[in-house]
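First the structure, in the form of structure tokens, and then the observations on it.
Left out: one protein chain. Kept in place: all the others.
Per-chain residue numbering starts at 1, and chain names A, B and C are given in the order in which the chains are listed.
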Amino acid sequence: MTMQTSMDVTRRSATTTPSSSIRETPKVAKLIDESKCIGCKACQVACQEWNDLKEDIGMNVGVYDNPADLTASSWTLMRFAEVENETRLDWLIRKDGCMHCADPGCLKACPSPGAIVQYANGIVDFKQENCIGCGYCVTGCPFDIPRISKKDSKAYKCTLCSDRVSVGLEPACVKTCPTGAIVFGGKDEMVAYGEKRAGELKERGYQKAALYNPAGVGGTHVMYVLRHGDKPQEYSGLPADPKVSPMVSLWKGIAKPLGVAAMGLTALFAFLHYVRVGPNDAEVDNDKH
Amino acid sequence: MTNHWVDIKNADLILIMGGNAAEAHPCGFKWVTEAMQHRKAKLVVVDPRYTRSAAVADYYAPLRVGTDIAFLAGVINHMLSNNKIHAEYVKAYTNATFLVNPDFKFDNGFFSGYSEEKRTYDKSTWAYQRGKDDFVLVDETMQDPQCVFQLMKKHYSRYTPELVSKITGTPKEQFLKVAEYIAGTHTPDKVMTICYALGWTQHTVGSQNIRAMAMIQLLLGNMGRAGGGVNALRGHANVQGITDMCAYSEVLPGYLGAPGDGDVDRETYLKARTPKPLRPNQMNFPQNFSKWHTSLMKAWYGAAATKENDFAYDWLPKRDTAYDSLAIFDRMFQGKVNGFICQGFNPIAAIPNKKKLGTAFAKLKYLVVIDPLRTETAEFWKNYGAFNDVDPSKIQTEVFRLPSSCFAEETGTFTNSSRVIAWKQRAVEPPGEAKVDSEITARLFLKLRAMYKAEPGAFADAIQNLTWTYANANMPAPEELLREINGRAIEDVLAPVDPKAPPVPKGTPPTVLVKAGEQLPGFAMLRDDGSTACGNWIYAGCFSQAGNLTARRDLADPSGLGNYPGWGFSWPANRRVLYNRAGADPAGKPWDASRRGIAWNGKAWAGVDVPDIAPALGPESGAGPFIMTPEGVARLFAVGLMNEGPFPEHYEPFETPVGTNLMCPTNPKAVSNPAARVFKGDLEQFGKAAEFPYAATTYRLTEHHHFWTKNSISNSSVQPAQFIEIGTELAKEKGIHNGDMVKVKSMRGEIKATCVVTKRIKGLDVNGKKVHHVGIPIHWGFIGVAQNGYLSNTLTPYVGDANSQTPEFKAFLVNIEKA
Amino acid sequence: MDMNRRQFFKACTAGIGGSSLGILGFSSQEALAQTRNFKLARTTETRSTCPYCSVSCGVIMYTLGDTAKNNKPKIIHIEGDPDNPVNRGTLCPKGAGLVDMIQSPNRLKHPEVREPGSNEWKRISWDEALTRIAKHMKADRDKNFIAKNDKGVTVNRWNTTAMLISSAASNESGYLAVKTARALGMVAFDTQARI
Partner (left out) sequence: MAKDIERYNESDRVNHWVIAITFVLAALSGLAFFHPSFYFLTNLFGGGPWTRILHPFIGLIMFFAFVSMAFRFAHHNKMTDSDKQWLSQWRDAANNEEHKLPPVGRYNGGQKVLFWVMVACMAILFATGLLFWQPWFAGNQPIWLVRAATLLHAVSALVLIIGVMVHIYAAIWVKGTMRGMMQGTVTDKWAKKHHPLWHKEMSEK
């Protein structure tokens, strides 16, 4: 689906005041229909080609997942899981990559102003020129997506092809997807389409089919339709209820102002103490015996 | 494909068997997911491995490699015994009613006429009964025990679900479930399509695998219908086009049988290939053979092909024997071949038994490899350690390597699997000094021609007189070549005289259909008097006076069925669905109103496609829809053509894990295809189950294309290194863990690779014995940017299908152990 | 270091001032968040067909560089052709990586010969290559050509040099290869299509 979207920055890492957010432009979303995904990895290759990435030639380690994990040059990865129960064998294939959370943990964790931004259309983008390579985004991400490059110590992940979206094109993975398992459009339309697909899958006998748009991160701009929506973990560990880790929330949430306040108060108390009590000078010996 | 890619979306049931469309043809597979989503179609996958096609299927059933005929024969039996066939269709459009020679027999694995010494059949009993008018006798009630229907019923009644399960290893319930899915489409409002590929062809019974399926589709009434057909998903982007150009020694462009030693003169040759109709009023289209052939000779030899010299008939080489790839390399292996020109092909990787190939190449005096990429074939003489352990100093072959262009650097046409010829434009020049293939061919040919002019040698008339009217002789333009392929009128093409028409006054000039010098609008204009030239009759019409129709990009799809009649040009005659006459009932009304192909409107056939029948030949004529047969109907019983029998019959692969053929357990001579050709020395190279207990199969992965993409960095990164797949049970038995290095050994060699242990490959219960499979993806070799590895054809057996000679890559025996 | 009360006040003030400047944005410049440049903006589009499987997907090749004499255009990107009715813009992993095949380090760029017994390739000119090959062919053909078989039938065949014809080249190239091979009397030829 083609749509006009805005690439205005509405949220910026390590910035305490709000960014421009007055314009009301539509949010975008990518929907991955797992029931149509054949794990062909076209999205992986298209992503490499569009973004001029060259992944290393690795080894086979006994699985179809290649490379073995997301890397700074592989922003999306097909993950394969063989799940067997009494009645049937499933080869669950999931396209892993940035979920573009509405409430992004990476952006919260990032200490460098403007290294992570969120556009008005919902895309979460890393700005490598501002990235300091600390890896906090990695700890902030509930989906374990960002990777720090060994080459330049910058963090990388899927941009949802912000450069394509900005000129009205769909992301490269969406365009290339041979079976139409990946589609792109307005967030609302994608939610509606995803729910329709889940309904169709239920009719086909997948009673638990569902749209995956986790509320714990405010919803995501990359969503899944899962045939086994009740067990997202079976899809190579897709979290059932992702949230920014409480540890990260604590650290980047309340700890920040509290810490600064504690330090400030310590300084203030010391200052006031000096003002009130004055120096403790052995030579003067003002001790009250 | 009898139908086309987009047409798959019109199916109600998609069967993927003998192929793995999701992995090998992902972009075509979108029409499967489209049908599933928008037509609520079901997808059923039958494969020894649970593939990525199976991952999105509604139902999956395993079967043992090389037992597809047993499975399909069981389905036929299921359909016939439960009366789940499209009876009206079968009666009208197949030879079910035809009576067969009473001497035709089938007994314990052999059809009548078998010669054990020659390993061939005398097919004379596999014939119809003829009446006094020479037409075939029929029994419209289909009750005569000698009618095809009854013979078929009898033949397939032997394939009970229990026996099928014993042979194939498919659990009986699973087999029956698939059979029910398939049989469920016998009603006119349901259509099934079958997508197969090399999983059916690469067997010693390959052609019969496909025939068995074609029979099922005929019994279900699914041929010629939108969403139906028998659809071969072919390998390369232009493999269909090169097949059409007939780069085979046994056929000339347009599938015109090439002359053999027996075709002593043109008359004999034409007579043998111009059949008479077997039933009244049939179109019997091959009766035009002489027009196609003569026009081809005029295209090649122009003015030098005259009536007097039999249109240069003798200039065509005659074959004394088979010259398919396996035969060629066997001759080379025997030292009977001195030179080998290898264009865009990597046979040491693509032909079975790498060791035999390497030995054969070393016996050549010269080898010329024309390729855009470095290939293993060009470097067969180079030592690559264990991957290619040879001593270059002992190999005396002179090897030339000529750089050619790739698709991006060549203008011209490709013909896709569904016969659509599409024009493509080049974007850049070939790199360095590389040249496009046609230029290399032209320069080499012209060089030879000049040499023969300067210094006469063996017969050179054909060389000197070959038409070469290209503006730049060294670089024939693609437009010039396509115009030549399409054909033109040399003299005015006149309308044939209609004997029924009232006589015209004397002196009336005849109607000119095509003026001399003009491009032909279609093959109907071809003549056998030398007035037309056509390089490939089935392509006639693609570059007419209207211009280059292959370059059309009209996206109109008036029917909504996805035919896109204005996109490119679909041979023959821009027809999108073959046999589309069969998509309507005998009265000319489409079987299913929601998927209307063509219909009889009272005066003519019309509809969304080009009718596959003469437009004015109405239902009352009784002309059958299968116009390429002299019967006018499709053959459930194959007279004459197939080498191992008129009905597909199960035979084990040449390397069988069970050793006996349960369909004829007492006949050790019919374990494997009795009519398959085996070369001297190769028989000894077949392994036995005692030593090599596991059923192996080779296959493609979706990330790679044959041996090309191992040269591409992005493709190599997503599937970097060779691996072997085995099931968890076998792994446990052999103490192999996921990621271990394993050694896979066949009678012909051994390879080492990483092992992928998977739940997706199950041990199958075959007649009380557990048969395990070993999966061998093919894509690696000793050249490429991917991790180097062994050529998988180190393992495969050198034997081919009894009809097509396609090698049996899909079923052989190996042993496996931890390396 | 001895600090009296006044000095302590001064230090504190300076410290607070410094931090305030920072808080007010004195240091890190706000880089304008921009997306990457759209890389196809100045490219030429050429339509073609993917050479891999027989779906024969339509592709668009994006070349960069004009056609000026001193400049050689280069393909920088390939994507599916959205108009093609079969693939509708999609490409599989092989098609999506086509650029890497076209620009593979293993592309051949000039004719080479490996002399008998040698362990290496030697670069030669086209003319030398074609002349040497043609000489081989003529010698073999002249020696082994069969004009008539033992029954006296004209057969005009040459079966001691074999040929495999590419199924990756165009119909036109294939047609020309078949036409010339037949003219030479070749019978031992075949194509990948059989396999």
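Simple rule for what comes next: a contact is a pair of C-beta atoms (placed from the backbone, for glycine too) under 8 Å apart; a residue touches a chain by one contact, two chains touch by 3 or more.
For clarity, every value in this text was computed on a predicted model and none was experimentally measured.
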item	value
Which of A:Gly133, A:Gly180 or A:Gly216 contacts the chain that the document leaves out	A:Gly133
Selected from A:Thr10, A:Asn66, A:Ser112 or A:Asn213 as touching the chain missing from the view	A:Ser112
Touching residues on chain A - with respect to the absent chain	14-16, 111-113, 130-136, 138-139, 144, 148, 150, 153, 245, 247-248, 250-251, 255-256, 259-260, 262-263, 266-267, 270, 273-274, 277-289
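Here is the rule we use: only the chains that are shown with their structure count from here on.
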item	value
CA centroid of chain B to CA centroid of chain C, Å	28
Rounded Å distance, chain A centre to chain C centre (Cα mean)	34
For chain C, residues that touch 2 or more chains besides their own	78, 80, 87, 90-97, 100
Touching two or more other chains - residue numbers and ranges from chain A	40-42, 44-45, 48-49, 178, 180
Interfacial residue positions of chain A with respect to chain B in the complex	35-42, 44-45, 48-49, 54-64, 66-67, 74, 82, 84, 89-93, 178-181, 197, 200, 203-205
Residues of chain A touching chain C in the complex	7, 9, 12, 40-42, 44-46, 48-50, 52, 112-114, 117, 119, 125, 127, 129-130, 159, 162-167, 172, 175-178, 180, 267, 271, 274, 278-279
Complex contact set, residues of chain B against chain A	22-23, 26-27, 29-30, 32-34, 36-37, 40, 50, 52-56, 58, 60, 702-703, 713-723, 737-740, 753-760, 785-787
